[in-house]
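One structure is given below, encoded as structure tokens.
What you see is the complex with one protein chain gone and the rest in place.
For chain A:
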Amino acid sequence: MLTKRIVPCLDIKNGRTVKGVNFVDLRDAGDPVELAKQYAEVGADELVFLDIAATLENRGTTLDMVTRVAEQVNIPFTVGGGISSVEHVDALLKCGADKVSINSSAVKRPDLVNELANKFGSQCVVVAIDAKQVDGHWKVHLAGGTIPTEINLFEWAKEVEMRGAGEILFTSMDHDGTKAGFANEALAQLSATLNIPIIASGGAGNVQHFIDTFKEGKSDAALAASVFHFGEIPIPELKKELKKHNIEVRL
């Protein structure tokens, strides 16, 4: 049976992981490669690298990092942050990234999703969506959640699926950073509306939250950062607990 995936997310700035990582056994917690290898070792199913300060100038630094990760890490990984052109994606994939994630650029120019899917295949196109509830409606937000739009989350998700997205990474801004659990109601609705995998993001605080997002939220994968980086939830233990609750995971 296809398993549910556990996905640590690493924030990257100038090719280094930004502070907010507290791993005991690392010689250099700022080195994305070391961190990624460690995560692969303990059973992470895939990784997301988010370039939080992506600019045209530091693109080369990120490409170098992607190459180093691809050389040394034997599980799949996605790269996101500041990606808005076919050429940029081509460069990232050629360095060895398995998937790319696009967000604001897809909203600004939805045809980008079609272009990427046609050229590289849907399997490597992740569309990330940041949304929060405004007057009871889920509205898409841009630029790291700072710019509200009138776009409805579910309609947008459906549209990018039709345009060729292979996966949706949905971050609930209402839940992100709260450690109070994932946005399971919205996630379940996404899963019911779409026929592509959904990655849940935002709100992970304890093991029960992961159980809930897989069971109630019908999520295919769950992404988290700080609970993994600070060792609050060790991945092997998390997976054992999920298994105990009859959730299929790779052990």
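The rule we apply is simple: contacts are C-beta pairs under 8 Å (C-beta built on N, C-alpha and C of every residue); 3 or more make two chains touch, one makes a residue touch a chain; residues count from 1.
To be clear about the criterion, contacts and distances are computed from a predicted model.
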Choices "Imidazole glycerol phosphate synthase subunit HisH", "Aspartyl/glutamyl-tRNA(Asn/Gln) amidotransferase subunit C", "NADH-quinone oxidoreductase subunit J" or "Na+/H+ antiporter subunit C" - which one is the UniProt name of the chain not shown: "Imidazole glycerol phosphate synthase subunit HisH"
Sole residue of A:Glu34, A:Asp98 or A:Asp174 that reaches the chain not shown, by the stated touch rule: A:Asp98
Residue in contact with the excluded chain [from A:Gly166, A:Gly203 or A:Gly217]: A:Gly166
For chain A, residues in touch with the removed chain: 1-5, 40, 45-46, 70-72, 74-76, 93-98, 120-124, 166-167, 195-197, 220-221, 250
